[in-house]
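Submitted below is the structure of interest, expressed as structure tokens.
We show some of the complex, not the whole, and keep each chain where it was.
Per-chain numbering from 1; labels A and B assigned in written order.
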Amino acid sequence: MGLDNIALNNGWSQALLGASIVMTGLVILSIAISQIHKLVDFWEKRGQKAEPEPATAPAGTATTVSGLTLEVPDQCPADINQVADLYRPIVAQLGTTFELRELYQRAAQFDLPHPHFTIKCLRDAHILIPQGDGFFSWNQ
Amino acid sequence: MFDLLMSFLTNTGYFFISQDIRYLIMIAVGCVFLYLGIAKQYEPLLLVPIAFGIVVGNIPFFKGFGLGIYEDNSVFHYLYFGVTTGLYPSIVFLGLGAMTDFSSLLAQPKLMLLGAAAQMGVFFTLVGALFLGFLPKEAASIAIIGGADGPTSIFLTAKLAPHLIGPIAIAAYSYMALIPVIQPPIMRLLTTREERLIRMEEPREVSRTERLIFPILGVLLCCLLAPTALPLLGMLFFGNLMKECGVVDRLASTARSAIIDTATIFLGFCVGMSTQADVFLTPKSLLIFALGAVAFSLATASGLIFGKIMNLFLKKKINPLLGAAGVSAVPGSAREVHLMGQHEDPTNYLLMHAMACNSSGVIGSAIAAGVLWSFNMMG
């Protein structure tokens, strides 16, 4: 009891040291995250430079894949019909009308690239036609 | 027949209550908590399960049937297992990570210091609890109430002083629910009107890459310093990575719905049940409640004062009210800060900034818990 109990149990040291550690931890973290910004910028610039050169390792494969999975979806693909081909067998399974959620799930299940974005593009291209009440049909 | 009737009657809850009125007191406490949670809507997600748990846990029964939370082989004991092992708190942190948006913190890293500052309340209270004669492990568990983070408090107490889970959890959650009562007076006392009027800049946009790197960097920097924070922060940052990476949305969405809800229901209910009058209503519990209030107030004050100190050095002043949100108590304290700011100037939006302090307060108190745990294991 009393100050003795504090001293006996290292109370002062624990408090001081504990507070310092917590502060240190968060100061380090806050400095670190204030630097992520720069790191990311640096990395992205480097990335832009590096991009023109083709990737290193499994070249042929990577191309096959990257054509479909790795492009950054800034805008809808020009060859939307080719994309639609990828979706047709899935849509066929869903019946004449379906919910986007179902389509999305299927697309995700088959790991088709960027399903959300692609579905949006398919709608913009009027390949997916809304039927009201959240149902859609396939226009091809 | 008469024997059977008598032995049945002496096994009813009515009989036990007539022998020990403390159960009735606790049932009344449970009803008050229900009122606060439901009618006053003070943190209902926490208070409602706890309050109903208090009611259920204080219906007395014959010990030995395997009914109560403290009896082996009872249903409630198995559910309580998730509390005593620290499983529920960790799982809650997983879900919390999957629902927390750290963007505004990433845009304003200096606000993280307020989340650290508020933890000073924890360490002040540690000294105070030792002064009052608590054992070191008990004192550490009491002190963490100042972290204003229910799962963290329960986790640390489960590791250091499992016999105190009930009172400490109840104190932690009560004060978190009472934030609209506790914090505003302290906020008004420690800040001037001019300070409360300070506007914060709109935080900058944060890129997806930054949000992605944060949980990885966070877990490394925090847990390499205090590995004992791993069960909490490992899960918190894991949840956050799932949220931000954008490629496992279905997992993140389950984590922030079914998983956290299930853990919340059972955590709250079991913590409530652990307040069984015969183990809960002790002078120690009252002392813990008193110290909890102190811890909470000191944490709030530490945050506010640190905010003012920071302003001495910063060119672009911050609103020191934000310091009060550093205690975590997600999202109650952030809301209080915002409301207090709006009270002075209805066009001042502090919510996003306060949320940044809130989330760094969560990280801060998890580190504090880790530090206290390791101090007491090394000691």
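Definition applied: a residue touches a chain if its C-beta (ideal position, glycine included) is under 8 Å from a C-beta of that chain, and two chains touch if they have at least 3 such contacts.
Note that the structure is predicted; figures quoted are calculated from it, not measured.
Engineer: Work out the full complex's chain counts from this file and present them as a formula in the displayed labels.
Structural biologist: Only one copy per chain type is drawn, but the file holds A x3, B x3.
Just so we're on the same page, only the chains that are shown with their structure count from here on.
Engineer: Quick check: how many Å separate the C-alpha centres of chain A and chain B?
Structural biologist: Chain centres of chain A and chain B, defined by C-alpha means, are spaced 31 Å apart.
Engineer: Quick check on the complex: what are the chain B residues that touch chain A?
Structural biologist: 105-106, 109-110, 112-113, 115-117, 119-120, 122-124, 126-127, 130-133, 136, 139, 207, 209-210, 213-214, 217-218, 221-222, 225-226, 250, 360, 363-364, 367-368, 371-372, 375, 379
Engineer: In the complex formed with chain B, which residues of chain A make contact?
Structural biologist: 1-3, 5-6, 9-12, 14-19, 21-34, 36-37, 39-40, 43-44, 108
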